[in-house]
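Only one protein chain is missing; all other protein chains are in place.
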Amino acid sequence: MVDFFGLYNYWIVIVLAMAGMYIVIARGNLIKKLVGLNVFQASVFVLYISFGKVSGGTAPILLKGVVTYSNPLPHVLILTAIVVGVATTALGLALVVRIRREYGTIEEDDIHSQDGHT
Amino acid sequence: MMLEVIDIIILTLMTVTVIGIVVMRNLLAVVMLGGIYSLLAASIFVALDAVDVAFTEAAVGAGISTVLFIGTLALTTRVEKRPKHKPLLPLCVCIITGAVLIYGSLDMARFGDPNSPANRHVAAHYLENTKKDTGVPNVVTAVLASYRGYDTLGEVTVIFTAGIGVILLLGNWRRGLKPPAPHHEDKA
Amino acid sequence: MREYLILRVITKLLFPFILLFALYVQFHGDFGPGGGFQAGVIFAASFILYSMVFGVRSAQHVLPVGILRAGIAGGLLLYALVGVVDLLLGANYLDYSPMSAEAKVGQHLGIFLVELGVGITVASVMMTMFFTFATWRED
Partner (left out) sequence: MLREHLPVLVIIIPLIAAPLCILFRGRDQAFGIALLATWGSFACSAVIAAKVMASGTLSYELGGWPPPIGIELRIDALNALILLIVSGIGSVVAPYARNSLLLEYVEDRSYMFYCAFLLCLCGLMGVAVTGDAFNLFVFLEISSLSSYVLIALGFDRRALTASYQYLIMGTIGATFIVISIGLLYQATGTLNMADIAQRLPEHGYDRTVIAAFAFLVIGVALKMALFPLHQWLPNAYSYAPSTVSAFLAATATKVSVYILLRFLFTVFGVQFSFDILPTAVPLTILAILAMFIPSIVACFEHNVKKVLAYSSVAQIGYMVLGIGFVTMTGLTAGILHLFNHALMKGALFLVLGAVFYRIGSCNIDRMAGLARTMPWTMAAFVGGGLSLIGIPMTAGFISKWYLIQAAIEKGWWHIAVLIVASSLIAVIYIWRVIESAYFREPPEDLQNVKEAPLSLLIPAWILVFGNVYFGIETSLPVSMAELAARSLLGAN
């Protein structure tokens, strides 16, 4: 039972991440794919932050009288990763807007049929 | 124990949100649920002591990203078409990938273990020496801007790239985007 | 958006406080949660709110495209040049210690400057992105 509680956090997050990835690769709507990508990445971020949690610790801002802090390094990494994520999303959306103008649709299937399966 | 309870509640809410995102075809609803997902992730970050990350995720994931998504919806369309294919292959890919990750998680240090390798070695060094080295009490800021300042330089470059990219792709330029004609003669 | 009187009044009331909060997050990031990135996003959020209620044109009156572009480039440049200054002072790239007589003070100064660079670039990029999406028209 203890063992289960030690890992359940990881498992739920893994399932969420895979649901996000599923949306990315299974759906044909270009905007929905990007939402899925965000879900996928956000779940991986939660996984990272889970690695750095220390039971009984507090946020890593040094204070007098506190001995146990959670691990600051995953926080730093994920701060960077969040920025990379939003940058990707913004670029992806700009592409979607342009695709919509050129093709009149944002569904993958319609785009393929317009381009004759190339 | 309190932490575990909060954790389970938020994770359950996140699961419900993701199911909503998969099922719904109204893109505005999907985008809003995506924002809610980020907000829930931010609250879990608070529970896991990552206040800086929570702050950022709430501002970016639930804020700016959602605004940009809604802006795109206004310029494109609101409803997703009904999917045609049976998504068997993607489903298999995701199940296998998830299985590999869960397999990998079996040998991980348990959640919250203060003696896991991740929480010792380099991380312990930061917690011990930040005050002495930089005089900054927020260890996350110190690591971000000084110990791993080069990473942050890269991060700023990434956001810079995205800004340039959006301007290049969507900016209002004098001429529309007409492909140039080939040059049969040399330019004067 | 003439008819939304409450929205307009509340926005005008909130606007300075959001800006103030952004500045607080920017300059207090060493001591509490926050830093350049969060501050930049909040700063941008205030202008995004303003332009949603009063229109992009009036927001761009205060922040024309040229200034935003300069901000995008300037923030990154500030960050990178702090490192170059360290090089010229004889230290390794991004080693802030020699920027002051005492290493600890130098570190603090360096962190302050690079966080400022981050804030400027992030705020300018976020606002630029929003304005670009908002003013884009299909022709």
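Labels A, B and C are assigned to the chains in the order they are written; within every chain, residues are numbered from 1.
What we mean here is this: a contact is a pair of C-beta atoms (placed from the backbone, for glycine too) under 8 Å apart; a residue touches a chain by one contact, two chains touch by 3 or more.
Since this is a predicted model, take the numbers as computed values, not measurements.
Peer 1: What residues on subunit A make contact with the chain left out of this view?
Peer 2: For subunit A, the residues touching the absent chain are 21, 24-25, 30, 33, 37, 40-41, 44, 47-48, 51, 73-74, 77, 80-81, 84, 87-88, 91-92, 95-96, 98-99, 102-103, 111, 115, 118.
Peer 1: So that we can see where the missing chain sits, which residues of subunit B does it touch?
Peer 2: For subunit B, the residues touching the absent chain are 100-101, 103-109, 116-123, 125-126, 146-151, 153-155, 157-158, 160-162, 164-165, 167-169, 171, 173-175, 177, 179-186.
Peer 1: For the chain that got dropped from the picture, name the residues of subunit C it touches.
Peer 2: That gives, for subunit C, the contact residues 69-70, 72-74, 76-77, 80-81, 83-84, 87, 90-97.
Going forward, only the chains that are shown with their structure count from here on.
Peer 1: Let me spell it out: compute each chain's centre from its C-alpha atoms, then which one is farthest from subunit C's centre?
Peer 2: A
Peer 1: Please state whether A-B or A-C has more C-beta contact pairs across its interface.
Peer 2: Of the two interfaces, A-B and A-C, more C-beta pairs touch across A-B.
Peer 1: Centre to centre, by mean C-alpha position, how many angstrom separate subunit A and subunit B?
Peer 2: 4
Peer 1: Once you find the CA centre of subunit A and the CA centre of subunit C, what distance in Å lies between them?
Peer 2: 24
Peer 1: For subunit C, give me the residues that contact two or more of the other chains.
Peer 2: 31-33, 37, 122, 129, 132-133, 136, 138
Peer 1: At least two other chains touched by the same residue of subunit B: list those residues.
Peer 2: 51-52, 56, 60, 64, 68, 71-72, 75, 137-138, 140, 144, 152, 155, 159, 162, 166, 170, in rising order.
Peer 1: Help me check something: in the complex, which residues belonging to subunit B touch subunit A?
Peer 2: 3-4, 7-8, 11, 14-15, 18-19, 21-22, 27, 30-31, 33-34, 37-38, 41, 44-45, 48-53, 56-57, 60-61, 64-65, 68-69, 71-73, 75-77, 80-81, 83-84, 87, 90-91, 93-95, 97-98, 101-102, 105-106, 108-114, 116, 118-119, 122-123, 126-127, 130-131, 137-140, 143-144, 148, 151-152, 154-155, 158-159, 161-162, 165-166, 169-170
Peer 1: How about subunit A: which of its residues touch subunit B in the complex?
Peer 2: 3, 5-23, 25-29, 31-32, 34-36, 38-39, 42-43, 45-46, 49-63, 68-80, 82-91, 93-98, 100, 105-107, 109-110
Peer 1: Which positions of subunit A touch subunit C when the two form their complex?
Peer 2: On the subunit A side, the touching residues are 59, 61, 79, 83, 90, 93-94, 97, 100-101.
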